[in-house]
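The structure that follows is given in the form of structure tokens.
All protein chains but one are shown in place.
We call the chains A, B and C, going by the order they appear; numbering starts again at 1 in every chain.
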Amino acid sequence: MKSLEVKLGKLILQNPITTASGCFGYGTDFSDFLDLDLLGAITLKSITKEPRVGNPTPRVAETPSGMMNSIGLANCGIKEFIEVKLPALTHLKKVKVIANIAGHSTEENIELAETLNSQKRVDAIELNISCPNVDAGGLAFCQDMSQLKVLLKKVRAKTDKPLIVKLAVNVNDIVNLAQTCEGEGADILSLINTVTGLEVDIENRKLFFSRGYAGLSGPAIRPIALKAVYDVSKVVKLPIIGMGGIATVEDVVKFLMVGADAVSIGMMNFVEPDISQRLVRELQNYLDSKNLGLKDLTLN
Amino acid sequence: MKSLEVKLGKLILQNPITTASGCFGYGTDFSDFLDLDLLGAITLKSITKEPRVGNPTPRVAETPSGMMNSIGLANCGIKEFIEVKLPALTHLKKVKVIANIAGHSTEENIELAETLNSQKRVDAIELNISCPNVDAGGLAFCQDMSQLKVLLKKVRAKTDKPLIVKLAVNVNDIVNLAQTCEGEGADILSLINTVTGLEVDIENRKLFFSRGYAGLSGPAIRPIALKAVYDVSKVVKLPIIGMGGIATVEDVVKFLMVGADAVSIGMMNFVEPDISQRLVRELQNYLDSKNLGLKDLTLN
Amino acid sequence: MTKLLEKALIVANAKVADGIYKCRIKTSGIAKACLPGNFINISVGSNSQFLLKRPFGVHNVQGNELEILYRVRGKGTDLMSNLVVGDSIDLLGPLGNEFSLFKGKRILVLGGGMGIAPLFFLEKKLSKDNDVTTLYAVKTRKELAEINVSKLLVHVDEEEGCFACDNLDDVLEKNKTEVLYVCGPDQLMKKSYQKAKAHGVYTEVSLEARMACGFGACVGCVVETVNGLKKVCNEGPVFKAEDVWG
Partner (left out) sequence: MTKLLEKALIVANAKVADGIYKCRIKTSGIAKACLPGNFINISVGSNSQFLLKRPFGVHNVQGNELEILYRVRGKGTDLMSNLVVGDSIDLLGPLGNEFSLFKGKRILVLGGGMGIAPLFFLEKKLSKDNDVTTLYAVKTRKELAEINVSKLLVHVDEEEGCFACDNLDDVLEKNKTEVLYVCGPDQLMKKSYQKAKAHGVYTEVSLEARMACGFGACVGCVVETVNGLKKVCNEGPVFKAEDVWG
């Protein structure tokens, strides 16, 4: 049996299969379907300082080989997160827990990072600067590079846990953005967040989502995600968690080959709630049957 | 029966259903499957001054609810286009013919526009500045706005036929690009071209396409295309031909509602060669059964 | 209750009224675990471009088999209508909460259109210990599916010239109804509740929402209640009507 262990800097995963933020609840939603402790890591739903109700409904729409969402970072807030959600995961010994923060301001993110830094069950902090579904924060952080640098520097200063920064393609230049993150002390990059799109409710002659735009995810965006990972990994030395449309072990291998060090499963968790565990097993089989190590999953 | 006629400035179509460049050959490839003269317009494969062999194989890959291509503007060149391809369409009386030009330089595009300007069977000229599959020309034109202005101005000067400019989302700011085109005399905009993506051949551990990147099209990209049309139509007064993943009459209606004045069918022509004719019929039924005119297909 | 994910087998799938199908599905464990009010999530074809599972109320359970009653509405249900005996589908369930069960009560069960689907299962459970009347409301007679319950009232909007909730005062009074369950269009549920409230009748409703996961993970399916936003998929679909409309 080939080893599946991967080292993302200081963050060591027993295997490269992780789950994507917003697509795995707070973890326990999936315990009926799989053994969480068999996964590399689970990334929990983005949290903010206060509980957020999120956007008006409808919040989800189906699209060909994908879905769109405008959840709007609905979450329980940091207090309940620490008092209820994290303790529910303390019995897990092998899986790493990544807390994803999505404050609407630099200050909020600093505070969230500082609070989480003292949480034992948090193995890494993912800073979400790429949510398309909110007015303040989210993708707006990527519009002003100098402000973004301040945000990164300050969040970095507040935590000695591995700091992951999550990127999207709906920015001027994702490669440049990635380099900025690298320069400001990010330990790991994760990409891609959903791709901004639009859906129309023709029956009622209006935009389907109340905010108009929403985020597209799923197999439909896989070629776009693969390109982003490939482009970023060519110029940045940081470990990369690749995601966007992963549905099969072949997809996992594609992401690893173009430069990802680990992968995240997003919306397919909704379609097939035990998919992440299946992919761990299938990746093991893939490597064993081809007699390849994880390190061999590169482009020739 | 509601009228399907649409006026795109001077270009008047008997209905808003057109076919997209590169997805309809030189028109005659489809005459076994449908009556070309029932369509609004047909856009022919991009042409260049000299014949182009295009990119190495493989040139096409299937992706979930879509496909990728790296044809590389393979075409017969302007001479054969004028001597063989256009004459084969002269018997068509109602359908408009759009010639798409994709010169690798400003000079080449000027020459192409000038040559086509005297061709009776050409009802409009589409300038393709958004092909992702070539090294010179294509998307590169969108990188330098001042050079692009020169290109547009000069091409504009060479033709009094309606000038369509074809845009893609893989640019810094498609809205700004659209405004530039409007400012430089474009009559119509068409969008979107394929979305740049990547595919991996895991068996051989290499990028699937020899150029690495290729263009993603099909229903997978529809939400991205709808957003682009919506964004552009809000700030630009020019008529818009919308495209990207259209497969059903509902898709057609969505594009018209967010601001397109006509639509183009792309890769679905390969999947269902008579789709464009079917969509003309279904759009007619849609309007008649709901007692709506084309003008009513707007957002409330 | 543990949620199960199974490959399940279609054992019947037939049209029972205009545009309405009844599908019987053989499961390993899901059917036995289902209670009235629960729903299941069903895939609409393998390798389909429609990835999300579709939610349907549990209409009936017999041993290892469960039934759903569904209307063809869009692409997914259209594909489902082509399922044939022996086809395999991905099934997730039981999902959601349950209707409250009572004993020795006079009960009215009101299903509008496909709202009848989960209520039939409920009626079967309730009718042992209660005096249950079922009011089945449809727009036109051709969409009336056969529903085998002890006391059935049928309301055809088109024939009566009004909606079922418009006549509800009479029905509640005549039956001396103590408990009301409603499932159907939003307006039907809301208006019925308002009348029931005036009669002091305890009411539960089963709501719908657009869902991605069906088990609480995506936060897509929320509805407003007096206690804030609630997820239909795991804090519902059954709600006390007073919690929804006050």
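What we mean here is this: a residue touches a chain if its C-beta (ideal position, glycine included) is under 8 Å from a C-beta of that chain, and two chains touch if they have at least 3 such contacts.
Every value quoted in this text rests on a predicted model; they were computed, and no experiment measured them.
Considering the complete complex, the chain that is not shown touches A, B, C.
Residue B:30 is the one among B:30, B:81 or B:230 that touches the chain not shown. When the missing chain is restored to the complex, the residue among C:75, C:124, C:151 or C:240 that touches it is C:75. The missing chain, though absent from the display, is touched by one residue of B:17, B:39 or B:71; that residue is B:71.
What chain B contributes to its contact with the hidden chain is residues 22-25, 29-30, 32-33, 45, 53-54, 57-62, 64-67, 69, 71, 74-75, 218-219, 267-274. Even with one chain removed from view, chain A keeps its contact list with that chain: residues 64-65, 219.
Where chain C meets the chain that is not shown, the touching residues are 45-50, 75, 79.
Here, only the chains that are shown with their structure count from here on.
Taking the mean of each chain's C-alpha atoms as its centre, the chain lying closest to the overall protein C-alpha centroid is A. Centre to centre, using the average C-alpha position, chain B and chain C are separated by 47 Å.
Measuring from the averaged C-alpha position of chain A to that of chain B gives a distance of 35 Å. For chain C, residues touching at least two other chains, in rising order: 49. Residue numbers of chain B whose C-beta contacts span two or more other chains: 64-65, 219.
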